[in-house]
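Sharing a structure below in structure tokens format, with a few things to ask.
As you look at this complex, bear in mind that one protein chain is not there, while each of the others sits in place.
A, B and C label the chains in the order they appear, each numbered from 1.
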Amino acid sequence: MNTRRLGIWFVGACGGVASTAALGLAALRRGLIGETGMVTALPQFAGLDLDEAAWFEVGGHDVRRATYRQAVRDLRQRSNVFDPEVVEACLPELDRWTENVRPGTVLNAGPAIDRLADLPEAHRAETARSAIDRIQVDLRDFRARHRLDQVVVVNVASTEAPFPETDALGTVEQLLPALEKRQPILPASSLYAWAALDLGWPYLNFTPSLGASFPAAHELAETRRAVHGGKDGKTGETLLKTVLAPMFALRNLRVLSWVGHNIFGNRDGVILDDPANKASKIRTKDQVITQILGYRPQTHVSIEYIESLDDWKTAWDHIHFQGFLGVKMMLQFTWQGCDSLLAAPLVLDVARLALLAQRRGEVGVLRHLACFFKNPMGVEEHDFFKQFTLLGEYAARAAHR
Amino acid sequence: MNTRRLGIWFVGACGGVASTAALGLAALRRGLIGETGMVTALPQFAGLDLDEAAWFEVGGHDVRRATYRQAVRDLRQRSNVFDPEVVEACLPELDRWTENVRPGTVLNAGPAIDRLADLPEAHRAETARSAIDRIQVDLRDFRARHRLDQVVVVNVASTEAPFPETDALGTVEQLLPALEKRQPILPASSLYAWAALDLGWPYLNFTPSLGASFPAAHELAETRRAVHGGKDGKTGETLLKTVLAPMFALRNLRVLSWVGHNIFGNRDGVILDDPANKASKIRTKDQVITQILGYRPQTHVSIEYIESLDDWKTAWDHIHFQGFLGVKMMLQFTWQGCDSLLAAPLVLDVARLALLAQRRGEVGVLRHLACFFKNPMGVEEHDFFKQFTLLGEYAARAAHR
Amino acid sequence: MNTRRLGIWFVGACGGVASTAALGLAALRRGLIGETGMVTALPQFAGLDLDEAAWFEVGGHDVRRATYRQAVRDLRQRSNVFDPEVVEACLPELDRWTENVRPGTVLNAGPAIDRLADLPEAHRAETARSAIDRIQVDLRDFRARHRLDQVVVVNVASTEAPFPETDALGTVEQLLPALEKRQPILPASSLYAWAALDLGWPYLNFTPSLGASFPAAHELAETRRAVHGGKDGKTGETLLKTVLAPMFALRNLRVLSWVGHNIFGNRDGVILDDPANKASKIRTKDQVITQILGYRPQTHVSIEYIESLDDWKTAWDHIHFQGFLGVKMMLQFTWQGCDSLLAAPLVLDVARLALLAQRRGEVGVLRHLACFFKNPMGVEEHDFFKQFTLLGEYAARAAHR
Partner (left out) sequence: MNTRRLGIWFVGACGGVASTAALGLAALRRGLIGETGMVTALPQFAGLDLDEAAWFEVGGHDVRRATYRQAVRDLRQRSNVFDPEVVEACLPELDRWTENVRPGTVLNAGPAIDRLADLPEAHRAETARSAIDRIQVDLRDFRARHRLDQVVVVNVASTEAPFPETDALGTVEQLLPALEKRQPILPASSLYAWAALDLGWPYLNFTPSLGASFPAAHELAETRRAVHGGKDGKTGETLLKTVLAPMFALRNLRVLSWVGHNIFGNRDGVILDDPANKASKIRTKDQVITQILGYRPQTHVSIEYIESLDDWKTAWDHIHFQGFLGVKMMLQFTWQGCDSLLAAPLVLDVARLALLAQRRGEVGVLRHLACFFKNPMGVEEHDFFKQFTLLGEYAARAAHR
């Protein structure tokens, strides 16, 4: 196992998830924290030639004026997380990595994200092509300046509103000319995805935005021999749904209704307060129950922005089910998790697994990442344990000798 | 698939679980209810030559003066369960099966159960041997009168106090002479187990009592070519523990503490209000977390008798866990389940599976039943999904062609 | 204290609340149940000359084809409430009272209620005047046929959509001519209210609909020397808000946010699933916090129709508050109450108190009923205990000697 030089490029560079991941990488490299929360640190993945935290350089795009130092301080003060001593010790890396952050684009990301973006450059691009070109310049520059062997691009930006997909997204051939026009053809998330895949770099979509989940992007990945994966990190309430629904299925208890009420107050929440953006999120959260159970109970998912909660995603779920002789019973749970802290280690997991996959010569959608996502690409299965089995089987195959 | 004549013999014949199972069998036979809550009704078990509800005759031992009619009415009125029309329609079976109920024994079952037993015969036996003999007379008589092909014995009586196991329980040879003596050698639950296994009949222990879980009983089962299984049906809070703990393990989230507080008010609760009996129960409920996680977080389990709840087992669990960068988070759940209704279909499941196993010529502990039990015999695994995989693999092997 | 002949007239005669109230009156009269849940049965009201259950005759308006027998059976089967023996014993009253039910009107009640109404007469009225006239004919007929001393009219129908109030509602003089026209001037709830007050009869609005809460109705009540009260019975989650918010206030703990999520599945829920109708409800549920605290924390109230819950109103509230030295803390509660069963005894309470007030010669809004309502007329106070003090003081004044 040799030392490699690696880069992780965050779309949404100074958001809660990316900032926490950056702090985590710095703290791991300094030996200040353990790997709790990282799936790839489990014994069953010890045989994989995964990259170490110390080998990573961090960069990214953002549409807001921000620094890692400030983003981490905000999280600490508002959400009451992080050990002040750890933050203090990691400031050198955080400040150095801030220099790698470049202005992103809000092209077709919707009005909610538009309002948030205070960098003038973020509003500048006029065609998808010009935006993609600019993104690729930033990516190549990052790689060159730091002489990196591989760079993985991860979307951890705020959720976009659903974007109407047109026929032009069907093939690369149809899409290429449309990229040159001024009509909206792709949302911002897909511009970053296209830029990365076109360079043959691994791309991961940790959000429900469109990203690379359309046919032409799949074709591009095949052509450029790039790996990619998504969508929408499974961090809290949905994780529990995909853990509990299998229990009801295997005990033949009939779920009558499943209500999930989510409240939180971070910047994602501001964006999700816009009904269009919320629609994207709820769609992926709501389908898992039906797939696992094999029938459609009444479900309801709501997400509300409650400012005082900051990054503490609090969810109440009420599950009404029927047992033997028709008796109705109830399970309720309350989840109180800090979202960025749950997501960040999983982001590092999928980044490590995607970099490994690229080195192993894999191409296209990484189906074995299903257990990390609410809406896994290329996999219909939502049962968390069956998804994890996919990952375990992959690890057995991919173990280096 | 031919019609067979089968018997199910309940130790604790008119308790909540057995009464519900009897009502369920009658209602299934009349087509008044579906099989919700029965695991063996799932599609993956369709290939097994399992017995139908209509083929069963019900009997059992009890230490209290009771009838199925009254027991079912009590459950309905106190716990607000059962459709009155269904109960009405099933009275003929319930009354007929009440005639099959015989006085049991409270020998060494502990003072709490002693107090409950109002049948003088239950207090009569003087040696283990004489109790076993009387039990076997009842069992053989039940089989003969109804010309049954097979009878399965299931312990669904109240939980006994822990019984001090002596060296004499090590082998059949050592135990046989001790059975003749007046010194306490085996608790009541083990007398029924011994009686059943000695006849070569399938025996299942749905409680945490000793039953057949000692070396001499294992030896006897081998000798008589009998199958058996247990212990302690996994119906509610513990089921959830064995579903949720794997999630924390696979996400590498460190469980700091797991507190479970159970309240309920049925007759089992009266018995568990006795500290000795409660100790048996808590022991099996508390070990599952540590086995699944592979380390020992602080755990606390309490069970309290709250009369007004009747059969509605209500549990609050508080799970405190640590994620990335040391942040502490919380999951709480409240389970509101009607215990007899959750247990009864599982009792029918294990009865069907044990009868099948006997016909298939299996011998000894039925390890594939692990997913039904809090403290599975012959299996160290507590992860519900891994346990269920054992059952699925068995079903694949045992499918008739 | 003499026997009096009294009538209670329900708008929404065969809905869950009225049916439960009718069953309750019948059961009380037969001595089958106690007065649990009735506030006026508390010792501090023993000195009032309140009417006994046995003196009441029941009638009402409904817009659906229904009988008390069927309505009560539906509630029992769907929501698993009521002792079957009690229902059986009360069928004579329920059937007799069904004969007193007359077709209501859906004039301007909004499309959701329109769809629900399957009685053709309910859709017939063309002007407010003609609807009021028909209502008054039914009311007078009820009183005459049963030779009643007093009749109280109570609105327990489904919640209407908010109705745009025009200037014409400002005085009786302005309103009278508008009643004759075909333009929508008043919603159905206000037609019943007008009909009752115009007869000088007591009127109570147990819903958030407009009812008698507009200036011309107040003027009419004064003129006709009628008493009235409302609005919107305080039965569950809002009751708790008005009990808990004073605690935070008196302990100087700063509420940062208060989120309430309500789910239930009865016919009210179907109506509230219509966004317009839901808006009426949420408005009254949301204001109480701010009034009690004296400042405006972030609040969120949602109400969702979840069919499997039937009449079991389940609410989860999450209260985020700040204590000394800025530390944020949490209180969560889950309320699982059967809505009709909570409302019905309060309906009987306010009916008894309104009949008493009329006999005492009171006129206009009964401010001392504030503790029964989410949005009390004539009282700004939402603190439940302060509201109750108003009632207690009234009782002291009104005690007969």
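Simple rule for what comes next: a residue touches a chain if its C-beta (ideal position, glycine included) is under 8 Å from a C-beta of that chain, and two chains touch if they have at least 3 such contacts.
In this text the structure is predicted, and so the values were computed from the model without any measurement.
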item: Chain not shown: contacting residue from B:Glu85, B:Glu99, B:Glu307 or B:Glu393; value: B:Glu307
item: Contact partner of the left-out chain, one of C:Val172, C:Leu240 or C:Val363; value: C:Leu240
item: Per the touch definition above, residue among C:Leu116, C:Leu253, C:Val270 or C:Val363 touching the missing chain; value: C:Leu253
item: Residue touching the undisplayed chain, where the options are C:Ile306, C:Leu341 or C:Ala370; value: C:Leu341
item: Absent chain, residues of subunit A that touch it; value: 80, 84, 334
item: Hidden partner interface residues of subunit B, rising order; value: 80, 256-257, 259, 261, 263, 298, 300, 302, 304, 306-309, 314, 316, 318, 320, 328, 330, 332, 334, 336
item: Those residues of subunit C which, in the complete complex, touch the missing chain; value: 20, 23-24, 27, 33, 35-39, 41-42, 81-83, 86, 239-240, 243-244, 246-247, 250-254, 322-327, 329-338, 341-342, 344-345, 371, 384-385, 388
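One rule holds in what follows: only the chains that are shown with their structure count from here on.
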item: Top chain pair, ranked by how many C-beta pairs fall in contact; value: A-B
item: Where subunit A and subunit C are represented by their mean Cα positions, the distance between them in whole Å; value: 49
item: Residues within subunit A bordering two or more other chains; value: 330, 332, 334, 336
